[in-house]
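Of the protein chains in this complex, one is absent; all others appear in place.
And then subunit A:
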Amino acid sequence: MGTLVRQEIFKLTRKKSTWISTGFLVAVEILFAILSKVYPKTFVPASTFESLYFARPIIIFYMIAATATIITMEFQFGTMKQVLYRRYSRGQILVSKWLAMLLYSVYWYILSLGVAMLLKLMLFRHQLSIHQSAGHGLSIFAQSLEVSAATFITLWLLLSLVFLLANLFTNSAAAVSVGIIGYFATNIVTQLLTMLIQKWDWTKWNPLTMLLYPQMLAHPGVYQPLLNMQAWQMLLGNVIYIALFLWAGYKVFTQRNL
């Protein structure tokens, strides 16, 4: 398994896009830190730091694209056969791709957090204390970490769906579209979702509600009554849906004829 994961990482490191996107993410963080420094009233330093200087949504887009292509590129380049007719089982190959993406997502989070910390030290040493309260009894730093962790979980809910669609359609366009629509849909349908949940309580158990987990942690007073859910229930829901989508993708991958 270690060899397979290393091979996936090798492919990622050889792609120009990996390094261009890394440069772009760092540049965006620097840009938002500077904007926050110059226009602190518009770009409130505490909020921009919490959002890791706008890195989080970018990471989500990167990861949706990377997850779709780690499967579909093998079909597109005709390399899937080569990947499969080795001593490894199909299950091992798919799991190695999951693990590679897990490591890749950890890479983005560590990078963005590290850059955000560095920018805070360089530009906001005296203006912003990461220990100051963000409300709900948490410091800005703790809140940022908590929301990052929650975003990471919901990101994996989206990615598990992207894995399933990439396996089903062998086409990155479909998988990426659904991933990105899923990301935006949470914000667009929140109002409709809360109305539904208020009318029929059981509708809260749908995957879109689970995508609101980071918002729940950031503003528990607002979201708990709207969604009729506790944070731990949303965490559990996320884990169950992730397992379900990954399992469905696994079944598709292991049954496919090439």
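The criterion applied here is as follows: contacts are C-beta pairs under 8 Å (C-beta built on N, C-alpha and C of every residue); 3 or more make two chains touch, one makes a residue touch a chain; residues count from 1.
In this section, contacts and distances are computed from a predicted model.
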Listed names "ABC transporter-like protein", "Multisubunit sodium/proton antiporter, MrpB subunit (TC 2.A.63.1)", "Branched-chain amino acid transport protein (AzlD)" or "Fumarate reductase iron-sulfur subunit", matching UniProt entry of the absent chain: "ABC transporter-like protein"
Residue in contact with the excluded chain [from A:R14, A:K41, A:R125 or A:K199]: A:R14
Can you work out which residue in A:M80, A:A100 or A:L212 touches the chain that's missing from view? A:M80
Taking the full complex into account, what residues of subunit A touch the chain not shown? 3, 7, 10-11, 14-16, 73-74, 77-90, 254-255, 257-258
